[in-house]
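One protein chain is absent from this view; the other protein chains keep their places.
Per-chain residue numbering starts at 1, and chain names A, B, C and D are given in the order in which the chains are listed.
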Amino acid sequence: MFDVFLLLISAVLVNNLVLVQFLGLCPFVGVTQRSDDAISMGLATAFVMTMGAAVSYVLYTFVLVPLEMASLKLIVFIFVIASLVSLVEIAIRHVSPVLHQVLGIYLPLITTNCAVLGVILIGMRDDLDFAHTVLYAVGAAAGFTLVMAIFAGLRDRLAEQRIPAAFRGAPIVLVTAGILSLAFMGFQGLGA
Amino acid sequence: MARTVSSRSTPEIMRIVAIALCPGIVTSAWVFGEGVLLNVAVAACLGIGCEAALLRLRDQPVAPTLIDGSALVTSLLIALALPPSTHPLLIAFAVGGALGLGKHVYGGLGANPFNPAMVGYALLLVSFPAQLAAWPQFEGGVDQVTGATALETFKHRGGATVSDIWTAANGFGRYGVDGFESINAAILVGGIGLVAMRIIDWRIPAGVLGTVTLLAAVTYDGGSSASLGSPAFHLTSGAIMLCAFFIATDPVTCPTDARGRWLFGALVGALIFTLRSYANYPDGVAFAVLIANAATPLINRLEYRRVVAQ
Amino acid sequence: MNRAINDFVGGLCIEEHKDHRHLPSEHAPLPQLLTLCLSHRGSALQSLVSPSTAVLGGTPIADGDVMLHAPTSGTVEIIDGRWIHLRPDGEDRHAEPFPALDAHVSADLLLNRIHSCGVVGLGGGGYSCADKMQQARAANARTLIVNAVECEPWVTADEVLLREHTDDVLRGVDSLARLLDDPKIVLAIDPRNSAVDRLAHATTSRHGIELLAVPARYPAGSERQLTQIVTGTRLPAGARPLDVGAVVINVATAYAVHRAIQQGEPLTRRLISVTGPGITHPRNVWVPIGYPVDHLLAHCNGGTNATVRMGGPVTGASATSDAAVDKTTYALSIVGPPARIDPCIHCGQCDAVCPEGLSVDALHFHADRRDLAAVDRLHLFDCIECGACDLACPSAIPLLAQFRRLRIALAERADAEVRAEHARTRFERQQRRQSRDRAEEEQRRIKRIEAGRPWLAQ
Amino acid sequence: MSNDGALATAWRLGLIASVVVAAVMGVTQFTAPAIAANERSALIAQLAQLTGMEPTAMDVPARLTTGFVLCSTGQAVAVERESAPGYGGVIELIIARDAQMVRGVRVVSHTETPGIGDVIDRDRTPWIEQFAGLAIATPDAWRIDAVTGATITTRAVVAAVARHASTAATMAPPRCDP
Partner (left out) sequence: MTAPATTWRSAIWTDNAAAVGLLGLCPLLAVSHSLVNALGLAIATIIVLTGSNMVIAAVRNLIPSSARLPAYMLVIAGFTTIVVLLLQAFAFDLYQRIALFIQIIVTNCVILARAERVASRVGVIAAGVDGMKTGLGFAVVLIALGITREIIGHGTLLADMDLVFGQLVVGWRVDVFDGGVLVAALPPGAFILFGLLLAARNAMIRG
């Protein structure tokens, strides 16, 4: 139980996907202009991330490796993610049109979000078993959603007119992300 | 409009905050020697020079903005957070980081989302952690042997009990005479002055100190070696008072209304306790404040409301 | 005198600066020219006189939502559609007043008299007194609140009027009370007011007027806040006192009602404070409506139009160079040199004092960027323009002035839509606009995102 | 879209997929030996560094377990894991020793403060090489200075290695399996 907690803390805070691992930065800087967009994107990604990690683990361990086709893993994972995104979209549309309205437009974007693939690959690199892979994915996804929400809040002040011209737009976004990442350095050692 | 009531202006507020830091500075100098005053002098000069340079770089009028005094407050807080006689280049790094990256890239006074002093301090701490651990061995205050502060000893307490740490650690006189307790007490005095003058909102220090006390009390087991420290230990060590009264209260970077401020104070307190107890850097203050700053817009948004029933 | 047991939220204590409260009122000499505006609270008045007509004081010269009378005898000189210029002949002859009405006339007669004497709210709002009472009757209002609070610093006109004409004001209140069905009458006043003793004396001999000491906090005199103090009910956004069965009447209005009913005299002059930090001798002066501001300032040895505000120093708006006193001008405030303005430090003082609980600093932030949608969302239109935020702001940011400008901008935008869509109710229009905006924004957002690169649309 | 169209699309996509998969598998076949060799020589190089020996490919087992004995030119060296409670968490070590002495120590993973505690990382400083050649029987006589500023980290490592050594000294020395 305790190590589950530690794994989650590590994935959410200490080794935060975005701020420490550098994964999922495109949506982080791209879809955080509005809070509700950011949170919806975070949730949609979280879903695909968790499912993707689980399915990929199974496919890799029980299909690719026995067939000695491990080197096809990138191709397979990318298609797992893309199919999941489509499946999820269809499923959501049928089950809950409301949810579909909220998440629908973000789903296609997730295919090129490297965080999803990154989480799968990291789980594999660290030799996590199935349960830990899924747990790690849940934690990473939660960390992703958390910083999406935080950053969306911060962006209001980044529209301040007094920001020096050279810093407007991307530079100030990056500096702010840097300071946020600096703040997250404080979690170093937590749960270790 | 012209002022019709004698409320204090922003520059006056900044000056009063700087003055309220003086008991802390003096006590710190008494405890750790004149190296503290050197820090303060260097930081203040660098801070004002840096602010002027940045204003010029931004094509802003220098003189009127310089006298708003916020750069001075930033510099003094940095000076107090550093070990005595820190190398001027390191101070320059922190002050430059604070005013440049922490404040002026966002457009100067009032526009920054993060506490500038803590941005500068954290940049320095992460870059030169060894140099920032160099607090002088404190007995007599002169001999410049470095030693672990109580918080570091606490961090890696091995078999030591809380009271071992208290008596053994550098700068701890256990209630009273010398060390971090007296510095924290002096800062508390200045902080209470600010509360009394209504320059800071009492809810923030109350939230910070209350949460730290509460968490420490709940987890306190009588002081065994596995304890996370007693409430008294947490309330007298490190930068806790500085944080509660001077840092977390920076109006620019904390929420604007009462409920938000309670929440913010509690968040800072909980983070300090957690980071002190479990994370790598000994005093989690800077990181706790920066993280809470990041949450401030969200907290404020909770409060975008009308009190009136619609 | 009773102390109020209820209080309003927000607000702040300020220094009063009311030493001139003890001076007797004065009379201003007739000026060369009176300027009377042909619009009242945004709606036009029809002129009843033609150019170069000679008129007597008290002659009706314009009609519309309210009536306007000539303050003195003289010649009507120019009418350019917006203004009537009256050049006094210096003799100050007056037309025959209406007959006094006794205590038993019908309510309709009373209301009629109040209307034909041009009585409007003199507390600053300027709403037609007859209309307000008519509505109060229709809504069966049970509480009549007489507003003698005068919470603006530096302003003492109501106080001096109340002290010098205590009984007349109370008679006016009686007349108004007669229009309602045995209402509870509350005279709300700041306990420091110099008329308190006389009032206490005068009200002991009467029944049914409660003298209530309100909290000495700005803006206790604002009707929404005052209603909460008196009734204990906080008014919801957009509600008026009448919605909780109360009607609020200013003391000067009550006095004007008395003059109209018992003296038959139209409203053509009022007592105003010429005051503020920029003048050596603040005082209270009776002036005819239409008195040019520059003339009055010269008479009182203070300031120029550039430094004067129409109204109190807190809520008053800057005067134009040709401004003149109108019925709602309760003070002219000469302000000192402008203070140094610092950036907003998000200290939250303004939010803490805002009696309407607005997120003022957020409003300011979005107002700076002229983000009209955001300020609308943050309830700019619930701002009562009290200026408490200005008083609290350590950076001396002119928040109220900014909000007023913004409201005008928003109102103009709304006006443009009204013209485009013809007459529909504001409610419906807003509803539709909101849902359309939402749909359009959604469309745009979907397009942006479907382009695969929402982040490029910085 | 008509069925024909869909079918054609599927066919063409299938074709592209087959070509890509074939290409990848081809390159896999082509590079597999080199990659395997690289992986092995990297491992061997690491073991050489750790133990101070020059093991040949034949000496190194195909799959490493957490503890194993490396045999090279008749010498037997035990390579084992150990952990130390550092400043910021657990430090994972790998220790090589023979019957008499410590052959080498490396840090596998740690969460010490960057810039302070990471002196133990061979990529940063050679501090950890001091252990090579110390007698396992007499850990008390080791003279390894703690690093100022990283006292806790370095002491923890020294203590862990010493503990490991003294336990090892009481056990049977590593032997080469026939």
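In the analysis below, a contact is a pair of C-beta atoms (placed from the backbone, for glycine too) under 8 Å apart; a residue touches a chain by one contact, two chains touch by 3 or more.
A quick note: this is a predicted structure, and the numbers were derived from the prediction, not measured.
Undergrad: Consider the whole complex, including the chain that is not shown, and state which of A:Leu107, A:Ala137 or A:Ala177 touches that chain.
TA: Residue touching the chain left out of view: A:Ala177.
Undergrad: State which residues belonging to chain B touch the missing partner chain.
TA: Against the left-out chain, chain B lists 93, 101, 105, 123, 126-129.
Undergrad: State which residues belonging to chain D touch the missing partner chain.
TA: Touch with the absent chain occurs at residues 1, 5, 8-9, 12-13, 15-17, 20-21, 23-24, 27-28, 31, 34-35, 38-39, 42, 114-115.
Undergrad: Going by the touch rule given at the top, which residues of chain A touch the chain that is not shown?
TA: Residues touching the hidden chain, for chain A, are 19-26, 29-30, 71-72, 74-75, 78-79, 82, 111-118, 121-122, 125, 164-175, 177-179, 181-182, 185.
Keep this in mind: only the chains that are shown with their structure count from here on.
Undergrad: Could you tell me which pair, A-D or A-C, is linked by more C-beta pairs in contact?
TA: Of A-C and A-D, more C-beta pairs in contact link A-C.
Undergrad: Quick one: report the Å distance separating chain A from chain D, using the average Cα coordinate of each chain.
TA: Their C-alpha centroids are separated by 30 Å.
Undergrad: From the mean C-alpha coordinate of chain B to that of chain D, what's the distance rounded to whole Å?
TA: 42
Undergrad: What whole-Å value do you get for the distance between chain B and chain C if each is reduced to the mean of its CA atoms?
TA: Those two chain centres are 48 Å apart.
Undergrad: Going through chain A residue by residue, note those that touch at least 2 other chains and give them in order.
TA: Only 156, 161-162, 188-189 qualify.
Undergrad: Hey, what residues on chain D touch two or more of the other chains?
TA: Chain D, residues with two or more chain partners: 87-88, 111, 113-114.
Undergrad: Write out the stretch or stretches of chain C touching chain B in their complex.
TA: 9, 12, 14-15, 17, 153-154, 234-237, 277, 309, 313-314, 335-340, 342-348, 351-352, 356-359, 361-362, 378-379, 382, 387, 390-396, 398, 400-401
Undergrad: Across the complex, what residues on chain A touch chain D?
TA: 69, 71-72, 75, 188-189, 192
Undergrad: Per the contact definition, I'd like the list of chain A residues that touch chain C in the complex.
TA: Contacts found on chain A: 26-27, 29-31, 33, 37, 105-106, 108-109, 156, 159, 161-162, 169-170.
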